[in-house]
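Removed from the display is one protein chain of the complex; every other protein chain stays in position.
Here is chain A:
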Amino acid sequence: MNDSTQHANPEQRAVTRSRLLLVAVVLPLAVAVASALIIISWIPTLPAVIGIHWGSEGVNGFGSPWELVATVLGTVSLFSGVMAFSFADLAESGRPRPTQKALAVTALWLSVLLGVGIAGSVATQRGLSDASTAPDPLPWLLLGALLGLVAAAAAWFLLPRADRTPPSAIDVEPLEVGPSERVFWTGTVSAARGVLLLILAVFALGIGGAVAAALGGEEVLVLVLLPLFVVLALALTAVRWRVSVGQHGVNVVSVAGWPAIRIPLSEVADVRLITVNPVGDFGGWGWRWSGGRTGIILQAGPAIEVTRSNGKVLVVPVDDAETAVAVLQVARAR
């Protein structure tokens, strides 16, 4: 992003940024802190050990009320903290990108869901002598989800209208190619080591949680672990891709051979060089969809943007994307 776009529309930019921060960080943290304080104020009236986890047979997990306080504060601050970083790169008009708006209201929704749901599950245990009789907190979670939706809807209207204009193209120096010359470009793109570690960490947590639940006597092990391994295998096939462009069109193929996206040259309606901000444009990394645009997003920066004749768009950030776009433009001009 160059200076002229960074400094365009400073007033709109400031309004957008402050409202995004209000919706995604300030309000969620306020809800979480309020919920935590209310739970803490109830501690004298609660049993020393309260129900914190429910199964089909009622309470099956016990703990200190402080665990729930930590859950509310920890989850909300983590989510809001990540959100705060995704608002750095606004649309050129100074308005939020659609994904940024969606993420901001999701942060608010999550905080109300957890704040109301968890505080509610504690409220019904006040005055109990034995936490094993604690009532199911499902109604409170549903109420939290509903109130969260109302808050998210209100926040949606508070935020400036999302900017859906596609990113502007970067000029590409054309390749000079003789009439009988054949051109072909190929490159690979891999997930950063940090992303890979994150994927493994999430699955380690999931599998650890499932094993712990199984040891605790829940009969969910196979049901939980099997899908986890399937998803893990899928995630790992998608961490390294080969991109090839030439007379054949565009191929984006996982190095495992599957999944693969192949667009024949006859279906390529337009090809441009753009710049991608993973969180702002696609809400994160991996195989992404956002408003008719598919992204194979493993890194930020210059990207090939292919518009198909059916109007669908494929975006792939890759090193040397400029050459790839130039090659495809030559192939199309034939």
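Remarks
Just so we're on the same page, contacts are C-beta pairs under 8 Å (C-beta built on N, C-alpha and C of every residue); 3 or more make two chains touch, one makes a residue touch a chain; residues count from 1.
Throughout what follows, contacts and distances are computed from a predicted model.
One chain of the assembly is not displayed; among "ABC-2 type transport system permease protein", "DNA-binding transcriptional regulator YhcF, GntR family", "U32 family peptidase" or "Glycolate oxidase iron-sulfur subunit", its UniProt protein name is "DNA-binding transcriptional regulator YhcF, GntR family". Looking at A:44, A:127 or A:178, the residue that reaches the missing chain in the full complex is A:178. Within the complete assembly, A:327 is the residue of A:69, A:273 or A:327 that touches the hidden chain. Annotation: of A:126, A:164 or A:248, A:248 touches the absent chain (contact as defined above). Residue-level contact of chain A with the missing chain is found at 177-178, 180-188, 242, 244, 246-248, 320, 323, 327.
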